[in-house]
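Only one protein chain is missing from this complex, and each of the others stays in its spot.
Up next, chain A:
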């Protein structure tokens, strides 16, 4: 049996937000079902010292199952991760899924579902402490405003929380694709200020590469689970699908490139908008300048004629300052493009290796 774990109450954990792309902010709820207790010497310190995420095999299997049964097409499935923090590791020991959000279920209370689930899990001694959330992704497109908001509210409440991104399509191709991400401290600062104007972002010096940081994952099993694995291996048939070595690549590549192209289109639109803005601002500056000059001239003329000078007019009222375009979105798009490119490169590297192997095999045949 597990010894009692230290527990601490996070100062109000947020909830995973709903559908991708709606950009809705996560609803923040009251404190979770965590029993108030003394922190294990890590409570709320300023530096997130979590260097590694340790996941139980059970969690991996549950996430896989959840997507397999409830996920369709581009819909994402989400759920909550439970566990605790031990020294510099974040241990994830269990998880539970979130129901899909359906339109006709408007009175479905997410908070209540979560509360009840955690209370019930506590009865059976499962760690009921929120440590993060997981989400499935479609071809790696997870860098969205919604994810950012959710992760921010989680990380704000619980410093060490991570979001686990599970890529089912990549997993089906042969190897488990599970990554843990966290917002960088710089991005956390910016989100806290809620100021996404260009000046603020420039000051914080955030580039798209520094928005999310990836935390390495290890998988750990208890001894009894290892025994179970041995048992399963004896009893189950050998896997007969070796997707990992399949040479077919065009389909997957095509999809990836399609998504990449869409994003690049978005990006270029963004750039056009930004350019227009810059041009308009400079035009406006010029106009202001001209106006001021004319004013001065007139004033001088009036002075020479002995008339009182014209009153100073508020320039800012005449020339309304233009709205700078939102920079956060373009940052996100850039981040997403980066992720796509990374995925594509990994994929092509694998396939090149496989092709060379096939070549060697064929040469031997001849």
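A few notes on this one:
Please note the rule applied: a residue touches a chain if its C-beta (ideal position, glycine included) is under 8 Å from a C-beta of that chain, and two chains touch if they have at least 3 such contacts; residues count from 1.
Here, contacts and distances are computed from a predicted model.
UniProt lists the omitted chain of the complex under the protein name "Eukaryotic translation initiation factor 3 subunit F" (options: "Aminotransferase class I/classII large domain-containing protein", "Eukaryotic translation initiation factor 3 subunit F", "Proteasome subunit beta" or "AP-1 complex subunit gamma"). Here the missing chain is touched by one residue of A:250, A:304 or A:323, and it is A:250.
Only one residue from A:300, A:322 or A:352 touches the chain missing from this view: A:352. One of A:226, A:269 or A:301 touches the chain omitted from the figure, and that residue is A:226.
In the full complex, chain A touches the hidden chain at residues 1-2, 54, 56-58, 60-62, 64-70, 93-94, 97-100, 108, 113, 116-117, 120, 123-126, 168, 171-172, 174-176, 178, 198, 202, 205, 207-208, 216-233, 235-236, 239, 241-245, 247, 249-250, 253, 257, 260, 264, 267, 271, 274, 327, 330, 334, 337-338, 340-341, 344-355, 357-359, 361-362, 365-366.
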